[in-house]
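Note that one protein chain is taken out, while the other chains of the complex remain in position.
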Amino acid sequence: MQLNMVEAIGRALGQILEDDPSSVLMGEDIGVNGGVFRATVGLQQRFGDDRVVDTPLAEAGFVGAAIGMCLVGLHPIVEIQFDAFVYPALQQLFDHAGRFRWRTQGAYGLPMVIRLPYGGGTKAPELHSDSPETIFSHMPGLRVVIPSDPRSAGELLLAAAGCGDPVIFMEPKRMYRRGRYEVPEALLAGDLDKAVVVRDGSDLSLIAYGAMVEVAEGAADVLAQEGASVRVVDLRSIYPLDRDELLSAASETGRVVVVQEAPRHCGVAAEIAAMIQEEAADSMLAPTLRVTGMDMPFPLFQSEDEMLPSIPRVVATARAALNY
Amino acid sequence: MQLNMVEAIGRALGQILEDDPSSVLMGEDIGVNGGVFRATVGLQQRFGDDRVVDTPLAEAGFVGAAIGMCLVGLHPIVEIQFDAFVYPALQQLFDHAGRFRWRTQGAYGLPMVIRLPYGGGTKAPELHSDSPETIFSHMPGLRVVIPSDPRSAGELLLAAAGCGDPVIFMEPKRMYRRGRYEVPEALLAGDLDKAVVVRDGSDLSLIAYGAMVEVAEGAADVLAQEGASVRVVDLRSIYPLDRDELLSAASETGRVVVVQEAPRHCGVAAEIAAMIQEEAADSMLAPTLRVTGMDMPFPLFQSEDEMLPSIPRVVATARAALNY
Amino acid sequence: MTEPSMTSPARPTVGAPGAQLLEGALTVLGDEPTSRVAHLLSLPQELPLALFSAMARLRAFDERAVILQRQGVIGTYPTYFGEEAVQAAGVLALSNEDWLFPTYRQTAAVTLRGCPPEVPLLMWRGHPGGWHDVMRYRVAPICVPIATNYPHAVGAAWGAKLKGEKVVALAFGGDGSTSAGEFHEACNLAAVVGAPVIFLVTNNQWAISTPISKQTRVTRLADKAAAYGMPGIRVDSFDVFACFEAVREAADRARAGLGPTLIEAVGYRLGPHGTADEPSMYRDQAQAGLWAAMEPLGRTEAALIEAGLADQQQLEQIRKSAAAALFDVADRLAATPLPPIEEIADSVHLRTPWSLSPERLHEPKWISNG
Partner (left out) sequence: MTEPSMTSPARPTVGAPGAQLLEGALTVLGDEPTSRVAHLLSLPQELPLALFSAMARLRAFDERAVILQRQGVIGTYPTYFGEEAVQAAGVLALSNEDWLFPTYRQTAAVTLRGCPPEVPLLMWRGHPGGWHDVMRYRVAPICVPIATNYPHAVGAAWGAKLKGEKVVALAFGGDGSTSAGEFHEACNLAAVVGAPVIFLVTNNQWAISTPISKQTRVTRLADKAAAYGMPGIRVDSFDVFACFEAVREAADRARAGLGPTLIEAVGYRLGPHGTADEPSMYRDQAQAGLWAAMEPLGRTEAALIEAGLADQQQLEQIRKSAAAALFDVADRLAATPLPPIEEIADSVHLRTPWSLSPERLHEPKWISNG
């Protein structure tokens, strides 16, 4: 069937609620209202308000409650309304969610998912466009997953719900309604640890995730016209990184450009660049270059296109790598 | 005079309170009790409880209040009791402290300092040994500064208090009582943006900060016995990085090892490695290698020495770079 | 655009959902006509009309903003239709030395301190000119993350107190914000240190689609003040005179060194949460419509006329000129040039780090061989 990303997420959530009687959705305005992005539309009607729960406005409280729910055998999936509104819950995520299995010497995990619509490009007000994946991937014990299209959103969400450890599932909201694509009627869980080569190429690899995959593909199109064979890798898992796929891309193409919309300093692109030069230095024909957001607050929306990596910026940087 | 780090910090705080009548210290147990590390001992007696204020147990609340104090012309210096206990205040720091000047189009800043005793090596209970500098340096608008010895602690704290923008001042608590060193009677503000070459060398550069500077120096001693001339750079400023000094070290020695006790993924060492290969690739004789904490919660203290970069680990990694 | 002016100042029929919440809430307009009139006449001569004018300006801004959003001149916009009384009273009951801490729902409050309306409109247009001059107006930047402005207000008030200044701080907020931890930390801290701060919480009974019954189990938010040992006052949010009294009294207390006050302005969200919200998804709009009679401009008009303080025409004129002042605002917005990103990058730190310097902002400029 043809679904856009937000519909695919809604479908995956419905499927989880259907298949796993212990699953519970929680968040602000997700019930009758179906969430501010409408990802949960119809689910409360279908599954009742014991399974799809509106919470008070208290992110630390309800993320903490989700942790407690896991102890009694529930599998909570929490929606945070927008990227920046997860910050009140960071103490719960850093101090507890990420440490629970370790605190039980590996015996028990917290089977919970935090759904976090994130990123820019939607002309939203301040603090509705942040990309905080670095902080989740740096603080130990959390998995961080980011889909890039409807199908991967559905499949990875299923995988996240079934993985047995807390997953920060970041949804690039700019892609929510970016057209409908084929999604299988019955979704199967994807592979949570794997990056995916969305297009093959031999001269240069563009590594991207979330909304930046589309930008990377656009850049690859332009570069193809210039005669460059460009591989595009969709990272999907931010922590842990798919080291094998990244090192293959690096060593097979010799040139890598990483694209991320988050600020540059200590971003995911830094980790990838550091890793490639550590482990694939001999194969590299050029430094790994980064196209990133700037080290500044996400600008008010009239200037957001300046912050966000664009096709021209990626192309220009790729050319620099190709001409190195 | 001869002071250890915590005494130097106390002296600097006294000097700030003396010289700047708008300065105010806030935090848990900093008054009569002088703080759990005794950094503020005697200051409430000397300056009164309007200048040295005990707060309720509410980090978000009093960090937020410090922001409000700035608006009416005060210069708050906030003590967070231990590293991990800053997490409840992250929303205030990310959403407000880091964004205030930008929200006034550059016109007004928040002259506030967050003092954060951090890091491992003190055989402390859980959540008393975190090193969260990455998250502050990644999220825009905050300066992050880390001293490594009594004198730099005093001088950089003065600089932080005078810089006009919020500074996360992270104090490596393992160094608090690591011997007394000469500190000038009247402290002068240091340079907030500059890394410092603590020992020169031409074969390899060890980049470190906080408690890791001592480890790097120890490793440099060992390597010197093996005939290697090792430069040790004390980073001091985590954001912004001293790009010139880092690129000089890279291009002049051709080999770099970065040491950090925080987990590896997206750490400061990743940023430095990414930057060096981007900007000094042609001068490099080996990949920039990292010696870091592991991607796991800081272990309970019996195992902390396994987590913390040690002289042998730094030496072994440096040898790998030297033999590359 | 303008409401039927035959509204009565009195309170609505109990048919409106949650109308019983108004019971016991401070009121002026809901009083007997004689005492109502007496109250208005007891006020400083200019005040009643000043309050009405302030509300008229807020209304004109809000109505214009909704139009501009539909025209695509600005982005998503959180209308405050029906909450003008709380805002006007909150600003006018304080002096210009006092500090205000607005949320996304009070973006025009700063215009009552002299800031041109283009400024907050530029905010919703996604333009950095939308950040008003914080120090000039003593109004904090508008605050989007719920409840995080409360500690700021406490700090400003407490700081002023430490400095020996008689300055008061007022933070706006909503019913939803009372569930957030920072509301609690702020209230508690304020009470402990005796900060001269006013928490002015509008209980419009909705946080987006979440009704107050799912937000908290108490029916009176003012009861929460007891947890901090501070007074909790309930006031009719549609009654500008009652709101004015409540804020003024709280400010007097604060200035007298008696510490913070929590004011619950009881009401109902007459409009949607914002332009992207569709209330019919989650509430009975016909039922909700019963609250329309409380709309504060109409009620105030009726009361002013009743008290002989103005006539219909005069009030109509005030509304009209408030609206007129905004007729060409779209042109002014369009004429405001967007600063280049380099300038924005330069506004983040006092000493701009190299990574935000013009040469470093866009990769190709500095990448080797780029």
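All chains are identified by letter, namely A, B and C, in their written order; residue positions are counted from 1 within each chain.
Everything that follows uses one rule, which is that a residue touches a chain if its C-beta (ideal position, glycine included) is under 8 Å from a C-beta of that chain, and two chains touch if they have at least 3 such contacts.
Every value quoted in this text rests on a predicted model; they were computed, and no experiment measured them.
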Among shown chains, those touching the left-out chain: A, B, C
Among A:165, A:214, A:234 or A:261, the residue in touch with the chain that has been omitted: A:165
Absent-chain interface as seen on chain B, which is shown: 28-29, 31-34, 36, 54-61, 84-85, 87-88, 123-128, 264-265, 287, 289-291, 294-297, 299-304, 306-307, 313, 316-317, 319-320, 323-324
Residues in chain C touching the chain absent from view: 179-185, 188-189, 191-192, 214-218, 223-224, 226-230, 259
Chain not shown, touching residues in chain A: 24, 50, 53, 55-56, 58, 60-74, 76, 88, 91-92, 95-96, 100-109, 140-141, 143, 163-165, 193, 239-240, 243, 278-279, 281
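We adopt the following convention: only the chains that are shown with their structure count from here on.
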Chain occupying the middle, per Cα centroid: A
Centre-of-Cα separation between chain C and chain A, whole angstrom: 36
Whole-Å gap separating chain B and chain C, where each centre is the average of the chain's CA atoms: 41
Computed distance of Cα centres, chain B from chain A, in Å: 30
Multi-chain contact sites of chain A, meaning residues that touch two or more partners: 60, 84, 87-88, 127, 265, 287, 289-290, 295-297
Touching two or more other chains - residue numbers and ranges from chain C: 128, 144-145, 181-182, 344, 348, 353, 355, 367-368
